[in-house]
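See below for the structure under consideration.
One protein chain is absent from this view; the other protein chains keep their places.
Coming up: chain A.
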């Protein structure tokens, strides 16, 4: 619970603002997918898959980019106005989770909205993918998958961009770290037996089987590692000036 009114205002502005932009981004992408679907139906033939299902990957990349921009804009603003890096690190972690939560709900709602259009147009709303949800009307699983993977995607965007803000070499060095984290959480939710990549055999040796628990734990560890790396980058990050 934040008791300092200024810190509360900072948190409200940061988390509320980012969450709102996340919703705007999802809405814009949804409208874009509908527009493309309509164009394809008009000019290229029948629709066979869900347009919203096809933009699942661009949505994640969009959130990674959003996390990157959000971090390099917000951190200097907050520190320049007398807030600490520690406070920023906590607020951004909450912000990332809040964005993932609303995006999960928004993504499921988008499938529901899309189903109305597809029903009217008599198009099949198929989802051609592997992952937690394999049908467009598995709304709970749609939300759950976004809740599990988006925090890591956004967190990777945050630490890579702050790495570049700090030093170009650090930013470049953090790209493979981010790639590994994203791969771990994506592989965890997409594997048929929910096993964690790289960890399945060691876990089996320890007598821990694969299953939903391991998948959730893998995603949680991915997100926590992203936050740890973010803190390592941000804890004494200098605010750049034009000369240094």
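The rule is short, and it goes like this: a contact is a pair of C-beta atoms (placed from the backbone, for glycine too) under 8 Å apart; a residue touches a chain by one contact, two chains touch by 3 or more; residues count from 1.
What we mean here is this: contacts and distances are computed from a predicted model.
Asks: Which name from "STAS domain-containing protein", "Branched-chain amino acid transport system permease protein", "ABC transporter ATP-binding protein" or "Cell division protein FtsL" does UniProt give the chain that's left off?
Replies: The chain we cannot see is, by its UniProt record, "ABC transporter ATP-binding protein".
Asks: Considering the complete complex, identify which of A:41, A:79 or A:170 is in touch with the unshown chain.
Replies: A:79
Asks: Touching the hidden chain in the full complex, which residues of chain A are there? Just list them.
Replies: On the chain A side, contact with the omitted chain comes from 4, 6-7, 9-10, 13, 72-73, 76-87, 236, 238-239, 241-244.
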